[in-house]
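The following block contains the structure, expressed as structure tokens.
Every protein chain of the complex appears in place save one, which is left out.
Here is chain A:
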Amino acid sequence: MIQLEHVTKTYPKASRPSLDEVSVGIEKGEFVFFIGPSGSGKSTIIKLLLHEVTPNQGRVVVNGRDVTSMRSWKIPNFRRSIGCVFQDFRLLPNRTAYENVAFALEVIGKTKAVARRVVPEVLELVGLGGKEHRYPHELSGGEQQRVAVARAFVNRPLILLADEPTGNLDPDTSIEIMRLLDRINRTGTTVVMVTHDSNIVNQMRRRVVEIESGRIVRDQARGVYG
């Protein structure tokens, strides 16, 4: 499902590579934590998978497609098979929860009728039933992140990427978001989650890939944070 092969990424003007000869494979339906100290290159992996940045060396294969050599006009369509959640939610402040999720559908060409059918469904799934018409500033941080998860999942992507989705949330709320991602994973969606939250990693007992200064130092099937 996801394959990094000897990937090296050095940002322009950077003195040392942010990722150095990284190779890792992720199967369909897996749940993988990426952990490591700040600046170790975790977000860079997410950006590579989204084709926001391109590697200097090596190959990135997602859904059987070589992202490295993908023509730029194919990228939008490619991104529709990937859902994304970030630490800062990235919701549109002047749109309600419903509209934020519907926006993601409408801009890829789905009709309003389709949105009316699937958006309430997915908002129900993330536990926001009844709060569809609240604006982001009328929702708690955890609720806002649920909207973001709903938006990422509404298109039923094959892969969900989450870059520190609980970074701005308190421990209890973090656990709830974590349960949500776990549920999404159980529908068959591959989930890649970058996190600093040892609590969550230790509770979940899923595969853990640890990165330090751009290299993989540990890859454990039922790992702990440690």
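Here is the rule we go by: a residue touches a chain if its C-beta (ideal position, glycine included) is under 8 Å from a C-beta of that chain, and two chains touch if they have at least 3 such contacts; residues count from 1.
We adopt the following convention: contacts and distances are computed from a predicted model.
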Problem - Omitted chain, identified by the protein name its UniProt record gives, among "Cell division protein FtsX", "Branched-chain amino acid transport system permease protein", "Xanthine dehydrogenase subunit D" or "FAD-linked oxidase" - result: "Cell division protein FtsX"
Exercise for the section: With the full complex in mind, choose from A:Thr111, A:Ser140, A:Ser198 or A:Gln220 the residue touching the hidden chain. Expected result: A:Thr111
Handout entry: Among A:Arg59, A:Arg79 or A:Arg207, the residue in touch with the chain that has been omitted
Key = A:Arg79
Exercise for the section: Could you list which residues of chain A touch the chain missing from the display? Expected result: 50, 73, 75-80, 82, 84, 90, 92-93, 103-104, 106-109, 111-112, 151, 155
